[in-house]
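Below is one structure, written out as structure tokens; comments come after it.
All protein chains but one are shown at their positions in the complex.
Moving on, here comes subunit A:
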Amino acid sequence: MVIGNNRQKSAVINDGLLPRLLQLMIDESVSFELRTESAVILGSVAKGTDQHIQSLIDAGCVHVLLKGIFSVHLKYVEACLRCLRSIYLSNKAPADLVYQDLAIISHLVNILSKTATTQECITSIFSSCCKTQAHQNVLYSNGMVAALAPLLNSNVYKVQMPTMKCLAVICYKNESVSHAVASATFNGEPIPSLLLRLIARNRTSEMQMAAAKCLTYLYRAGGLSAKNPIIPLKTMPTLVRMCKKDRTLEENIDGAETLAYLVEVDPELQKIASITDHVISTLAVYLKYTDVQQITSKINGKKDMDWGLEMKQAAFKAFASIGANDEDIRKKIIETENLMDHILMAMTSDNAKVQGAATRCLHSLSRSVQQLRTTFKDHSIWKPLMKLIEIGCDEVLAIASSTLCNLLLEFSPSKEDILESGAINMLCKLASKEDPALKLNGVWGLMNMAFQSEEKVKSEIVETLGSEQLFVLLSDEDPTILMKTLGLLRNLLSNKPVCNLVHIDSIMNVYGTQVMQAVVFILEGDHSVDIKEQTLCILANIADGDRAKDFIMENEDVLKKLMSYMNHSNPQLQIAATYTISNLVWNEHDDAKCYHRQEKLRELGVQRLLQKLLDTPDQTLFEKVKTALQQFS
């Protein structure tokens, strides 16, 4: 009995037939024909609505079916598999049930090749219930890759398609599996060349897309190199073709999103994409799409789909990836008609997906100095961006705050506006977040903001962030956060742009002791050269102050550290330390304090040390040493 009508399916469920059917299937004494019949009925119920499938799951159907596949009767096994496939394709069933018992996995892999039905159903099941890296690894270690390879050569369309989907999901972001897939062969032919046949242009769009996706995931997980011509000359143009007008909207969206993923990290691929088949102008058309359509999905019945938004976010993602590294490409993208208006609109939309994609695109474009100075300013991009950071959810927040950092660079004309609308407060909040990405962006933004800014700004930063938080950040484990915090400190303790000693001294007056403690702590700690150099530069800035100099002079510990860095094997650190000394002995007003400092340093043997350093082969260091020595009188 096969039930076609949804109402009748409901009737079967409401009449309580499910437990009865399941009972029949469990009962070993019942003839296998009857059990098969029961499984077929369940299978046709499983083709109904989401509610029907939920009822099946609630009735414990999955367990019974997973038990059923161990039967010796192939017909019964197939009926169970068909039902399982329908249930799993709905994405309602918990994937873990399949993995609870390893025997299930290995059995499924074993019977995979038996018939076209088992091939189709098992690959479909796995393509929708391989969700975590653990799942991928379990499937791989049970011989899934070797079992899938021959199916690519199958001539049954319904087998080829889920096979490729399955390959794609087990490779996704999994390095070891994708390596295994790239080198697995069937009849001596490696999987990538098998896929190459399925990506041929006389195949259906659907198949070309599936093959391109497989190859994309293989490459991104490390199984294939970006230099392998399959990627730029086959996968890329296929994805770009999927973006063309003659394909369906679903393919347009899938094509653009996959393309975005394909080129995301490789500048060379981004360059190739930018000239492939007019992709930028093709994607630009996506932005004009405003239709809202209803599509009928097989399982979920009708649902509203805003194609306009879906198309837009796909285009934004692709633009973000293609323009990530190359100024010329960014220029080409930004020349897209009304792109900025579209981005602005998308950022203020209430759809998180579109917001995120638009911000990503904006972030990519904000790496361009020229764009910051022109387009970004013209469109007052900072306004919606700030708003987004204020109210946005965490995903958008990371990318939005990162964009804000770029807008705060010293050459950005928006810097002042952003400052005036309460950016300091906002960034300080971010810098106090738990999420390292947000924390980093907060500090980064503050660092950019403090660069060559007025004292008012600097003290506002210190006050808002709070010295405590500043020193918490200075002890952060994340080296990039530490680095940016040091950068912030260095910018805070800088006298530029005006030659006015007030900045350094006023801050050191209040926080001097803590700053010195932190500096010593870092110099003693086990940190990279870059971090130590940055720290020494902070000392140099302190030494550039007036009264602040005393913080160093009075701390013999620090002075000894400086001397040891002057002897360091890394010239970078030698230069920074020498520079600090040079600032300490700088004699401008011929005042007594200075002679006093020189005296003290001479006593410590600094002058002798400097004279020795004149032998250095490093030109920059030599100049610094010379300048310092000239100050000694």
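Convention: a contact is a pair of C-beta atoms (placed from the backbone, for glycine too) under 8 Å apart; a residue touches a chain by one contact, two chains touch by 3 or more; residues count from 1.
Keep this in mind: contacts and distances are computed from a predicted model.
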Problem set entry | Protein name, per the UniProt record, of whichever chain is missing from view ("Ran-binding protein 9", "Myotubularin related protein 9", "Fructose-bisphosphate aldolase" or "1-amino-cyclopropane-1-carboxylate synthase 12") | "Ran-binding protein 9"
For this session: Using the definition of touch stated at the top, determine which of A:Leu34, A:Ala103, A:Leu233 or A:Ala352 touches the missing chain.
Result: A:Leu233
Exercise. Looking at A:Ile26, A:Ala146 or A:Leu196, which makes contact with the chain not pictured?
Worked result: A:Leu196
Exercise. Of A:Asp277, A:Asp378 or A:Glu623, which residue touches the hidden chain?
Worked result: A:Asp277
Problem set entry | Touch with the omitted chain, as defined above, among A:Glu268, A:Glu327, A:Glu410 or A:Glu623 | A:Glu268
For this session: Touching the hidden chain in the full complex, which residues of subunit A are there? Just list them.
Result: 193, 196-197, 200-202, 227, 229-230, 232-234, 237, 240, 268, 271-272, 275-278
